[in-house]
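Inspection log for the structure reproduced underneath, given as structure tokens.
Note that one protein chain is taken out, while the other chains of the complex remain in position.
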Amino acid sequence: MMVAQGDPRLAVIGRRLARVARVVPVMSSKGGVGKTLLSCLLALALSERGARVGLLDLDVTNPTAHVVLGADLSKFPEEDRGVVPPLIGGVKFMSVAYYSGENPLPLRGWEIDNVVREVLAVTIWGDLDFLVIDTPPGIGDEVLDVLSYFPKHEPLVVATPSPLTVTSVRRLLKLLTEAVKGELIRVVENMARDNSSIIADLARKFRVGFLGKVRFDEGVDRAVGDIDALRESRMYRDVSMIAEKLL
Amino acid sequence: MMVAQGDPRLAVIGRRLARVARVVPVMSSKGGVGKTLLSCLLALALSERGARVGLLDLDVTNPTAHVVLGADLSKFPEEDRGVVPPLIGGVKFMSVAYYSGENPLPLRGWEIDNVVREVLAVTIWGDLDFLVIDTPPGIGDEVLDVLSYFPKHEPLVVATPSPLTVTSVRRLLKLLTEAVKGELIRVVENMARDNSSIIADLARKFRVGFLGKVRFDEGVDRAVGDIDALRESRMYRDVSMIAEKLL
Amino acid sequence: MRGDAKYSGVARVVHEWALAEAIADYVFKTAPSAKRVRVTVRLGELQAVDEGILEFALREIMKSEGIECEVVLKREDCVLKCRKCGYEWLLKEVEFGEEVREAIHFVPEVVHSYLKCPKCGSRDFEVIKGRGVWVEEVSWE
Partner (left out) sequence: MRGDAKYSGVARVVHEWALAEAIADYVFKTAPSAKRVRVTVRLGELQAVDEGILEFALREIMKSEGIECEVVLKREDCVLKCRKCGYEWLLKEVEFGEEVREAIHFVPEVVHSYLKCPKCGSRDFEVIKGRGVWVEEVSWE
């Protein structure tokens, strides 16, 4: 007679991701560098190229990807032996915002961890070529959960060429290169305004990939919430080239 | 015979803050809106006006205020019945970066809470007119700790006029106005580029104060790390006017 | 899904099925070669999982794997405690609308979006008991 107790949710994560070919967490310890916008545009661009794509917003206490996509929060996702992420612009989109709405969601770290476990345990992604994950700034529970719970992943690190971002991104790259093979880590420069090579140099120094620059696009904020308008933005064109390189 | 057990650090926080007149946490659920830069400039500007000022970096997993101030991390703060925050540009500056250096500091929420308790328990601020606190994005342990552990505080909410920021700041204002009197909450618009009134309107709607705009200052990034250069920036002039209103 | 829906037809479509799969996978991992197991599952009041559907789904999954499984479900009342002022209260004392209960059913932590400490107004409270699904015991020979 043997006995064991524990959390059943972690046991099922492998099964939920079994038919997901590639997991791409979009990361940056710095806030406001464009993780959310880039995650959304990247998911749309990959999907436009024929890939089957899921997008998961793991910025649990401040979800905003639904705002970028203009997702309808007024009804819950359908259930079919789990929760089925609604299709938005061809992308299977999952977010805690379906349940929290636009209310504040202040959570302690272990509560965030619980949300991540719950969402990973019940979301039915089905067959995906890419699961893109939007993450929050800092290196807290959401980021550690991604690194610890996903059997495989290819981080996409977003950086802008400002001194505070470089400080933060250096710390993140140090952490990531310890745990993930360098060729699976890629850096994107966002909001590029000139041909500075500071971010490309940083990627080289850490021996990780550099996928190029996404230029600063004055008009993109006006396109937020409207997928068609987003697809016509200059930022989308730049992100599409990043998507090509990922495929 | 009675018995009790628990964490002694929470018991001493009141004593540590006994001679701190006003606590101003600089907050915004959105990253990259300028919380850190504004915290640092505000602390410098208040100090220049004769106030005794402390600055505490509570962005525990991604501290950057020391980069803005160009603080020397090569030696630990002095000890005198506790830890004495070094004077930088006239401001008593405390950060976990003195101890973590520029290494990654990945922490779970309850570990972040532990850092906050530890730092609040051992830092000797002495007499202060203002304790300015830089906080991370999101609404996680650091922010909840500020709201729960500080007996009194006057949040300064930083917003920029972009749609994703407005979504995030609305959630934060909802949370803050539940717990803190509206007249003790103040909003600042940062990186203002035109005379849009969207942030001022938001403040009015929530019946909280609006302290004005800090304009976008192209040159400020180049001044990061150099207090004299920061003091000569246009952003500093704008922040000085905010400081005047706070005094 | 919540409430008293009829099991047989509904069990295939609702989200309790995913939680049952999690429990089943937990059992398979814990006791990979066991042919007869007993699993005791604690169900927190907050998540309001449908016991009938969960039990039905768990039995179906186990049967399809050829495992004889005794299922014991234990309800646990939900207790909340404020971290700011220390006040403790019961979920039973709180009234939520149907929409909110449904949201909490899917992700229990969103209770922080809809509830404040009745004493001090803080949302910095803890669910100290009765959150969701937990395997209290798997036993096998």
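So that you can tell them apart, the chains are marked A, B and C in the order they are listed, and the count of residues begins at 1 in each.
What we mean here is this: a contact is a pair of C-beta atoms (placed from the backbone, for glycine too) under 8 Å apart; a residue touches a chain by one contact, two chains touch by 3 or more.
Predicted model, so just to flag it, every value in this text is computed and none were measured.
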* **Partners of the unshown chain among those that are drawn** => A, B
* Option from B:Arg9, B:Arg22, B:Arg49 or B:Lys174 whose C-beta touches the chain left out -> B:Arg9
* Contact residue for the chain not shown (choose from B:Val115, B:Leu144 or B:Met191) -> B:Val115
* Taking the full complex into account, find the residue in B:Cys40, B:Leu58, B:Val83 or B:Leu144 that is in contact with the omitted chain. => B:Val83
* Structure fact -> By the document's definition of touch, the residue of A:Val33, A:Ile124, A:Leu147 or A:Val169 touching the omitted chain is A:Leu147
* **Sites on subunit B contacted by the missing partner chain, in the whole complex** => 1-9, 11-12, 14-15, 76, 79-83, 96, 98-101, 103-108, 111-112, 114-115, 118-119, 121-122, 124
* Provide the residue numbers of subunit A that touch the chain removed from this figure. => 144, 147-148, 175, 178-179
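Just so it is clear, only the chains that are shown with their structure count from here on.
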* Determine which of the two chain pairs, A-C or B-C, is joined by the larger number of C-beta pairs in contact. => A-C
* Could you tell me the distance, in whole angstrom, between the mean C-alpha positions of subunit A and subunit C? => 28
* Per the centroid of Cα atoms for each chain, what is the distance between subunit B and subunit C, given in Å? -> 39
* Structure fact -> Where subunit A touches two or more other chains simultaneously, the residues are 103-108, 111-112
* Asked: Which positions in subunit C touch two or more other chains at once?
  -> 123-124
